[in-house]
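Heads up, one of the protein chains got dropped from this complex, but the rest are sitting where they should.
Naming follows writing order (A and B), and every chain is counted from residue 1.
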Amino acid sequence: MALAEAPAPDRDAMYPRLHQVVGRTRETADTVTLALEPVSGEPADFGAGQFNMVYAFGVGEVPISIAGDPTASGPVLHTIRSVGAVTAALCALRVGQTVGIRGPYGTGWDVALAVTHDIVFVAGGIGLAPLRPALLEVLANRERFGQVAILAGARSPEAVLYGRQLRAWRSRFDVDVDVTVDYAGDAWRGHVGVVTKLIPRAPFDPNHAIALVCGPELMMRYSADALVARGLPAANIRLSLERNMRCGIARCGHCQLGPALLCRDGPVFTYEQMADLLTVQEL
Amino acid sequence: MAALLAQGRRVIGPVVRDGAIMLDDVASAAELPWGTRDDQDAGRYALTPGAATAAFGAVHGPQSWKRVLFPPRELVWRARRAGDSFEVDPGDNPDERPLALLGVRPCDLAAIGVLDRVLGGGAHPDGAYLARRSGALVIAVQCTHPGGTCFCASMGTGPRAGAGADLTLTELDGAEHGGVILAEAASESGAAVLAAVPHRPATGLELGAAEAALADAESSMGRMLDNDDLPSTLRDALGSARWEAIGERCLSCASCTLVCPTCFCSTVEDLTDVTGDHTERWARWDSCFSADFSYIHGGSVRTTTASRYRQWLTHKLGTWHDQFGTSGCVGCGRCITWCPVGIDITEETLILQGEVGREVGREVGREVGREVGR
Partner (left out) sequence: MNTVADLIREHPLFHDLDPSYVQLLAGCATNEVFEPGDALFREGEPAARFWIVRRGLVALQLSAPGQRALVIETIEPGEVLGWSWLVEPYRWSFDAVATELTRAIGFDAACVRGKFDTDKSLGYEMLRRFVPLIQDRLQSTRLRLLDLYGDGAR
């Protein structure tokens, strides 16, 4: 086998590209959205559903989905939930500070394949962030799709992500938005219950629809089953899966799920591809 | 040796150290393991005396050439703070001399080929690996007798050397030809080295003796692996109770992954100094047997030893095909030798194949039963 040419060390894919924080929004108590611009050059093009490896100086690197609009130019957006040392460091960054970015990597939601279909977005918790680019792509080409429904679940009203945006989307006449929480105070006037409960009555034609699902793995499995129960073929249900990643470029071996390397063959898969593997314990 | 050193190469070859064959810098032929053979079996390794005229009587030890081409620890880059930003530089390369790999067994040669695909192929090849690899001169040594745990013949990787060597050696032994080394150049670089070394054409008898020894080695392997349909068999076996049984024995010590010539899993560590202003990113070998290998969201996906062993075996022999287009195993037998409790990958695979075969047989039996109208 002929060997490839070795790239120069600073062109190796493990080398970070410096980005500066140009904006910072607190979304919920533990979630922040950072707007990043490359220190030199233009932001990289990306497909909805792809992720970057985001590096906090001296702390470490984690994979984070890109949350911005793939059809518009502008800063790179990352919505980050503080769950460990690296994400806590990223959430604490101020405007003007610098991170390292490698990417974009991975397969995307392939929204273009769904034209003429109804589209259902099913999001659980922070799962709404990786779906946001797909939603924006659909809305930028609204007339090419059928009915559009967003079903979003969160732990409580305070944990609902992109609340203002959801209200703005709901006020459009061509998008259906349903939000549910696990529990709420009595000031909440919306649904309380698990997000799968919203699926039986969501406005879409199962014979001509695509579903994009993202959230905790168990929630995705139950949502996929509920969609299948409504008659949606498993091949038309797409999930974004997650595993430990140390490189993002198919070299470290950590992100395997059965035959797939999630950073290269995923993170987006159809339920048809993954259903059997997702039920094998500790795979 | 002189010819290689004259080229300014760093020569790595087998030496005896700590009671085993290790890979180390060699500066003269005298440092090779003359008169040494090895006795290997599941969980057992010992060096034994052999013909004094043979330098390559011992098959291999716990180290493989991956530690030369893909070092256990390597600096990826360094960074230092600069105000609100930081600067990154690649750091210094410790030793940039081109390599000569002397004494690469056919299984290990195949393993280098596998690493070429994994680390050197794909959309983002490892530049450091490619730089070392493309500059390396590979001198293979064919095996005239199999090691105690070898099964290269059934993996199609030995005892004859396949593609990838610059020079292939076969060492003859016995009263008649002892001390004769046949050499065949397989590339221009190999031919150049051969030209610089005193040599003569091989006689028909010598070629015949080599061929006979290789054929004999091929047919006297103590173990084998049946690769027929193995990826799909392993996929069917994911729910087998056998994994629990192995999990009872396996120590999750990761020895198999350390000695395996194709295991490539790695991790990165970000090491920062006390001031917090200087940091280094280091890559180091990792193992799917480590507890936090599969860590996400406050917990690991594979918490049980059984699930981690299953990951290792089904990846090595099964899903490696899906990911990289070949098997991950080259039949070197090291994992069997160096497992402290002697778990044998060929034995476990045979058991799993038997289980899945019986299930399939039962299904077929049921179908037949129905047809006959029972």
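Operating definition for what follows: contacts are C-beta pairs under 8 Å (C-beta built on N, C-alpha and C of every residue); 3 or more make two chains touch, one makes a residue touch a chain.
Because the structure is predicted, anything quoted here is derived from the model rather than measured.
So one chain is hidden, and I want to know which residue out of B:R97, B:H297 or B:R358 touches that hidden chain in the complete assembly.
Considering all chains, including the one not shown, the answer is B:H297.
Taking the entire complex into account, which one of A:P16, A:G47, A:G60 or A:G215 touches the absent chain?
A:G215
In the complete assembly, which of A:V21, A:A154, A:V177 or A:L283 touches the absent chain?
Within the whole complex, the residue contacting the unshown chain is A:A154.
Since one chain has been left out of the picture, which residues of chain A touch it in the full complex?
The missing chain touches chain A at positions 30, 83, 124-126, 153-155, 159, 180, 182-194, 196-197, 200-201, 215-216, 218-219, 222.
Convention: only the chains that are shown with their structure count from here on.
Any idea which chain A residues touch chain B in the complex?
1, 3-16, 18, 20, 39, 57-61, 83, 96-98, 100, 242-244, 246-247, 249-254, 256, 258-261, 264, 280-283
What does chain B use to touch chain A in their complex?
Contact set of chain B toward chain A: 76-77, 79, 81, 84-86, 88-90, 113, 116-128, 130-131, 133-134, 231, 235, 238-239, 264-268, 270, 272, 276, 279, 281, 283, 286, 288, 293-298, 301-304, 307, 311, 315, 318-319, 322-323.
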